[in-house]
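Just passing along the structure, written as C-alpha cells.
Excluded from the complex is one protein chain; the other protein chains are retained at their positions.
Chains here go by letter, A, B and C, matching the order in which they are written, and residues are numbered from 1 within each.
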Amino acid sequence: MLIVMKSSATAHETDAVVDIIETIGLRPHPMPGATRTAIGITGNEGPVDGQRFENLPGVAEVIRVTKPYKLITLDLRPDKTIVRVGDATIGGSELAIIAGPCAIESRVQAFAVAEAVQRSGARFFRGGVWKPRTSPYTFQGLGDKAWEIMREIRDAFGLKIVTEAVDESHVDLIEKHGDVIQIGARNMQNFSLLKRAGRSKLPVLLKRGMAATLEEWLLAAEYIMAEGNYNVILCERGVRTFAQHTRNTLDLAAVPAIRRISHLPVIVDPSHGTGTAYMVTPLARAGIAVGADGLMIEVHNRPELALSDSAQALTPAEYAQLIEEVHAIRSTMAPMQKQVVSTN
Amino acid sequence: MLIVMKSSATAHETDAVVDIIETIGLRPHPMPGATRTAIGITGNEGPVDGQRFENLPGVAEVIRVTKPYKLITLDLRPDKTIVRVGDATIGGSELAIIAGPCAIESRVQAFAVAEAVQRSGARFFRGGVWKPRTSPYTFQGLGDKAWEIMREIRDAFGLKIVTEAVDESHVDLIEKHGDVIQIGARNMQNFSLLKRAGRSKLPVLLKRGMAATLEEWLLAAEYIMAEGNYNVILCERGVRTFAQHTRNTLDLAAVPAIRRISHLPVIVDPSHGTGTAYMVTPLARAGIAVGADGLMIEVHNRPELALSDSAQALTPAEYAQLIEEVHAIRSTMAPMQKQVVSTN
Amino acid sequence: MLIVMKSSATAHETDAVVDIIETIGLRPHPMPGATRTAIGITGNEGPVDGQRFENLPGVAEVIRVTKPYKLITLDLRPDKTIVRVGDATIGGSELAIIAGPCAIESRVQAFAVAEAVQRSGARFFRGGVWKPRTSPYTFQGLGDKAWEIMREIRDAFGLKIVTEAVDESHVDLIEKHGDVIQIGARNMQNFSLLKRAGRSKLPVLLKRGMAATLEEWLLAAEYIMAEGNYNVILCERGVRTFAQHTRNTLDLAAVPAIRRISHLPVIVDPSHGTGTAYMVTPLARAGIAVGADGLMIEVHNRPELALSDSAQALTPAEYAQLIEEVHAIRSTMAPMQKQVVSTN
Partner (left out) sequence: MLIVMKSSATAHETDAVVDIIETIGLRPHPMPGATRTAIGITGNEGPVDGQRFENLPGVAEVIRVTKPYKLITLDLRPDKTIVRVGDATIGGSELAIIAGPCAIESRVQAFAVAEAVQRSGARFFRGGVWKPRTSPYTFQGLGDKAWEIMREIRDAFGLKIVTEAVDESHVDLIEKHGDVIQIGARNMQNFSLLKRAGRSKLPVLLKRGMAATLEEWLLAAEYIMAEGNYNVILCERGVRTFAQHTRNTLDLAAVPAIRRISHLPVIVDPSHGTGTAYMVTPLARAGIAVGADGLMIEVHNRPELALSDSAQALTPAEYAQLIEEVHAIRSTMAPMQKQVVSTN
C-alpha cells in the first residue's frame, strides 16, 4: 500500500501516519518528493485495509498495491486448470461447448434440442430448471418436473448436465441429478450460495455479474475455492453499459485479462452477451478467436415459441453452422494453443 | 406492443405477422406509413412477450408499450404508501433517518453509536450482523453475537432495528429480533430471498442493485409485493458507472422518477452512494432537497478503526451536523410537501 | 509513481527497472515486501509517463501517484476563484443563475423568456446561436440572425449573454457581442477550441463531457488556463450511464469532489442533466443543496413548440417557482457558506 500525503501536509501529520503504520505492526517507507511525501508500506501478509488512513489529517490519497486474491492466481498455480467432468474437459485442448435451451419447457422440446447438441459433438447440455426472471409475472421454470426430463437426457444422450442453482436447496438437487453447478450473473455476489457451491464436489460455472469488475468476479471465484472446491469455470456473459444495440456488452478483453492473472478456464456466452440471435454466431467466433476455452449457446427447436429469452435462441441449423465456424477458427489457433500448453 | 416492419417487408410478411397476432388471441392494428408499416397490438391483459416476433421475416423492430409492473404503480394505488414501524413512519411527513455502523463490531462501539443516533432524533438503528463482503478474507460480521447487542440497543434506546438479510435463514432471525428487513444491492435480484421477504410481516427496505435499471428495481419490489407484503421502502444507493471519484454514482433523479410511477417511499443512502466521508453530508442534503423520504447514514464512534467501510463512516459530531442541515432544508420544502399530501 | 514487480520477478529484472529510472534522471526507492518488490520514484517535476515501464520484464503494474494538473489546484491557489462578469459574479456569495431557451428561435420567443429571466433576479441569459445537434436533419440554430436578437436583449434587460461556441470563428463573434463563452459537452476535448478560448479575455463556461472522468474534465480546464485565461467555470451536466429514466445521469458528487481539489467555481445544469421538465426543479434544488455555485436552466415561453430540447424546458411560471425554492435552500446554507468564505 502507498499513502500519498498532501503537498500541504506538515511533518507532524506525516509522522502521525508513520506511527500508526508501526502501531499496527507494519513497516513504513517514507519517500519525500519534490512537492509531496509518499509512504510505502511493507510487512503485510495479505492486503491491508487502507480505508482507515483515508481521512487522517494530511492524507491526500491511499493507493492499494497488493491484490486481494490468492487461490485463483498463477502465482499459486502456474499450470492452467483443466476441469474434468467425467470424460469431458473444460480448459484443456478440447473446445468445451455447452448448449441447450434457456429453460426446459417440455420433454419434446428438450429432446429435440439435446439431439442437435449431441449431433454437433458438444459434451454439455444446459437447460434451466428454475429461472431467475426479472418479473414475477413471467415463466419461472418447470422446477422438479424438469429434473425428470434432464435425467432422461443424461441417460439417452450421454451429455453432461449444466444447470443454474438459484438457491442452496438447488445445489442439493444438482448434486443428485446434474454434473455442473451454474451460478448466474444475478447471484455472483450471493455469498451464501457461493460458499454452498464451494462445499460441493461438482465443478462450478461462475458467470460474471452484470456490473462486476474483474476483481469482484475473481473474488467470487475465490469464495468458492476458499471452501475447498477448485473446479471453477469462469463465464463472460456481457456487462451492463450505456449501449442499447445489445442486451449486454460482451467484454471479450476479459479473456486475455484473466489468462494473465489466473489459472482458471474461461468460456464465453454470446447468447446472453448479445441478446439477439443474429449476433450470436459472429460473437461466438470472436470468443473463440480471443482465446476462450469454450462457449455457452442457447438453442431452441422453435425459438419463436420459447417461453424465455426467445430473441437470442438459435435454431438447430444455425447452431450447427456456428459449431462448424468456431472449429475452423480454433484450428487456426492450434499452434498457439500448443505453445501455451508447452509453457505450462 | 408495436411491431415495426422493414421498409422492404412484403405484404405477405406483414400478413403473416398479423396472422400470428390473431392466433395468440390479440388484436392487430396495421398502420401503413410512407416508408414502412407498423402494427399495433391491443387486447392483452398484461405485457406481451414481444421477443417472439423479433426474428420473423420482414420485422425490423419490436417496441414494448405496456409496463410490466402492477402493484407498485400509482394506477393501482394513487395515495403514497406510509410504512409504519411501531410508532415511527417512513413515507409520511416525518423525515426517516436510519443511522448506525456498517457492522456491529462490539458492545462498546454499538452503544456509543446508538446513543448518538438516538440523540439526533432518528428512529432507526442500522447495523450489519452478517456482512456480504467482496473478498472472503475480510471481516464477515459478528453473526449471532451481534443479535444480543442489537436486542439490548432496541430495549435501551427504543430504536427500530434495520438489518440486512443475506439469506433466507436470516429473515427468520430478523423477524424474531429486528424491525425492518434490508435486502442489499448484491441481492436485489436474489429472487428466492425476495419471495421469502415477501412472506414476512416486517417491512422490507430494498436497495437498488449496482447496475439495476429503474424497471428492474421496481420489479424486484413487485416480487416482494406479489407475495403479499406491501410495506416496501426503496433505497437509492448509487450505481456503477465509469466515474472513479466516488465508489458509486448516486442517481438522485431516481427519486422523482419513482415518484411519478409508484406510491412506494424512497430513501437515499449517501454513505454507500459516495463511499467517502467528506461527500456524505453534501449528498445527504441533496437527497433531501430532491424529495427523498429519508436517509440511511453510516456512523462510527471511531471511523479510523472500523472493520468495514471505514472511509465512508461519519463521526457522531459530523453526523449531528448533517442532521441539522438536512432538517433545515426539509423545512423549506414543507409547503411543497403539504401540497403533495393534499393531492393524495 | 510506483512500479510493482511480479512476485516471480528476478533480482535482475528489478535492477533493470532501477537502472532505467536512474537513466532518465529520477530517483528509485526499492521496497522489498514479503511477496513482491515495489519501486517508488521521486525526483520528477511533473507526472512521469509510466506507460514505458508497463511491458518491461518482471513488471506487474505501474501506479501513477502525481496528479497531472497544476493550475486548477488548490495547491496553486488556495482561495476560491470568483469569476466577475461586469457587475455579476460566479463563485462568490451570489447564487449564479444562467437561464434562457435552448436556442434563439425568434425575437418574440427570446424577449418573452428574457423578461422572465430578468424578473427572477437572474443575471445571465443563455441562448443557442448555433446548435450542435446529433442529427444533421434537425434545427441547427438561427446563426447570425440570433446575434441581433441577443444584442437587443443585452441592451434591453442588462443581462449577461452566455452562448456556446461550436468552432473557433464563433469565439470571435462571442467576443464581439457576448459575455461568456460556453464550451459544450461534445467539445470538451476539442483541444483547438479550448486553446482558442484560452486566448480570450472572456470567461469560459466548460461543460463536462458525456463520458469524462473528473481528471479529464479538469485537464480540459487546464488547457484553457495554460493559455492564460484563468476565468473558467465548470458545469456538471450529467454523464452517460446505463440508466434510461433520464437523458443523462447527473453526477452531483462531482461538486464536492472538485471543491476538494480545485479553486474553480462549479455550477449544475439540471435541464440537460435530466432531459425531462418534471425532474428539473428537484434536481436544481439538489444541485444547490450539494453546494454548487449556481445553475443553468432551460426556459421557454411555449415549451411544446420549442425547436430543440422541448422536453426539458420549463415554462416561465415553473422557472419562477424553481428560483424561489433554490433560494430558500441556499439561505439555510448561509452559515456554512460563510464558513467556507472565511477560510479562504
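One rule holds for everything that comes next: contacts are C-beta pairs under 8 Å (C-beta built on N, C-alpha and C of every residue); 3 or more make two chains touch, one makes a residue touch a chain.
Nothing here was measured: the structure is a model prediction, and the numbers come from that model.
**Student:** Consider the whole complex, including the chain that is not shown, and state which of C:18, C:56 or C:112 touches that chain.
**Tutor:** The missing chain is touched by C:56.
**Student:** Please identify which residue in C:35, C:192 or C:331 touches the non-displayed chain.
**Tutor:** Answering carefully, the residue with contact to the hidden chain is C:192.
**Student:** Touching the hidden chain in the complete assembly: which of A:71, A:279 or A:297 does that?
**Tutor:** Of all options in A:71, A:279 or A:297, contact with the hidden chain holds for A:279.
**Student:** Which is it among B:11, B:31, B:108 or B:305 that touches the chain not included here?
**Tutor:** Only one listed residue reaches the unshown chain, and that is B:31.
**Student:** Which listed residue, A:16, A:112 or A:329, touches the chain dropped from view?
**Tutor:** A:329
**Student:** Touching the hidden chain in the full complex, which residues of chain C are there? Just list them.
**Tutor:** So the residues of chain C touching the unseen chain are 46-47, 49, 51-56, 68-70, 132-138, 166-168, 186-187, 189-193, 209-211, 215-216, 219, 222-223, 226, 239-240, 276-278, 303-306, 309-311.
**Student:** What is the set of chain B residues that contact the non-displayed chain in the whole complex?
**Tutor:** Looking at chain B, the ones touching the missing chain are residues 2, 4, 7-8, 29, 31-36, 38, 40, 42-45, 61, 63, 65-66, 75, 240-242.
**Student:** Identify the residues of chain A touching the omitted chain, counting contacts across the whole complex.
**Tutor:** 211, 213-214, 239, 241-246, 249-257, 260, 273-274, 278-279, 282-283, 285-291, 325, 328-329, 331-333, 336
Please note the rule applied: only the chains that are shown with their structure count from here on.
**Student:** Which chain is most remote from chain A in terms of Cα centres?
**Tutor:** Relative to chain A, the chain with the farthest C-alpha centre is C.
**Student:** Can you compute the centre-to-centre distance for chain A and chain C, using the mean CA position of each chain? Integer Å is fine.
**Tutor:** The mean C-alpha positions of chain A and chain C differ by 38 Å.
**Student:** By residue number and range, which residues of chain B touch two or more other chains?
**Tutor:** Chain B, residues with two or more chain partners: 211, 239, 278.
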